[in-house]
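So that we are looking at the same thing, I have put the structure below in structure tokens.
The complex appears here without one of its protein chains, the remainder shown in place.
Up next, subunit A:
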Amino acid sequence: MVAHMKILMIEDDLEAAAYLTKAFREVGILCDHASDGESGLFMARENSYDVLLVDRMLPRRDGLSLISELRASDIHTPALILSALGQVDDRVTGLRAGGDDYLPKPYAFNELLARVEVLGRRKGRPEQDMVYRVGDLELDRLSHTVRRQGREIPLQPREFRLLEYLMKNAGQVVTRTMLLENVWDYHFDPQTNVIDVHVSRLRGKIEKDFDTPLLRTVRGAGYMIKDEGRAEA
């Protein structure tokens, strides 16, 4: 589904690396592996990757200094930091060092995959699109209006941002934590299905009076907005 995305995983746990490499290959992502900070830095400099997966604690050079070093030499490959260190402050230091996203261990593979895909896509997609379109659904970022089949659908501001994020990543799986992070700017783990209720409300508004469903629930992963008809074509 993703055409030849190529990523580099810098991870010193060989077993985890082997498992992840295999899992990425199965979904069509080429995954190189470096087992320490120095060789990871070398490979990231010499080759062109779509996304870097960087473990925070690595032998020979830690993940954060690796990313800072890359950024200093003007290499801006999106980097996802993986860390056993959990929370709040670690995330902030990670992002300050030049990371683009932060995922605490242990994580579900689906979560990692969804984030890698979003980061990989980001590279090629201009942010300037003023209007997002998925099938007959249209979201105008300037006038803050949503129309389907030309009919305007009134949305609450938060619902608009939720839909905006989903449509920006149309065709890609977006997890619940990604939604909480990007729409609400909170990074904790909501203990209950708060996000699900918001999504189903939104779904009610954009699908209620129409035939074709657009917003899909991806089991065990999250949500995806997609024009079903066109995707298969």
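Following the convention adopted for this analysis, contacts are C-beta pairs under 8 Å (C-beta built on N, C-alpha and C of every residue); 3 or more make two chains touch, one makes a residue touch a chain; residues count from 1.
In this section, contacts and distances are computed from a predicted model.
Undergrad: Since a chain is absent, check the UniProt entry for it and pick the matching name: "Hydroxymethylglutaryl-CoA synthase", "histidine kinase", "Biopolymer transporter ExbD" or "Dipeptide transport system permease protein DppB".
TA: Matching the unshown chain against "Hydroxymethylglutaryl-CoA synthase", "histidine kinase", "Biopolymer transporter ExbD" or "Dipeptide transport system permease protein DppB" yields "histidine kinase".
Undergrad: Touching the hidden chain in the complete assembly: which of A:Lys6, A:Arg71, A:Arg147 or A:His187 does that?
TA: Within the whole complex, the residue contacting the unshown chain is A:His187.
Undergrad: Considering the whole complex, not just the chains shown, which residues of subunit A touch the missing one?
TA: These residues touch the chain not displayed: 86-89, 92, 104, 106, 108, 158, 184, 186-194, 197-198, 201, 220.
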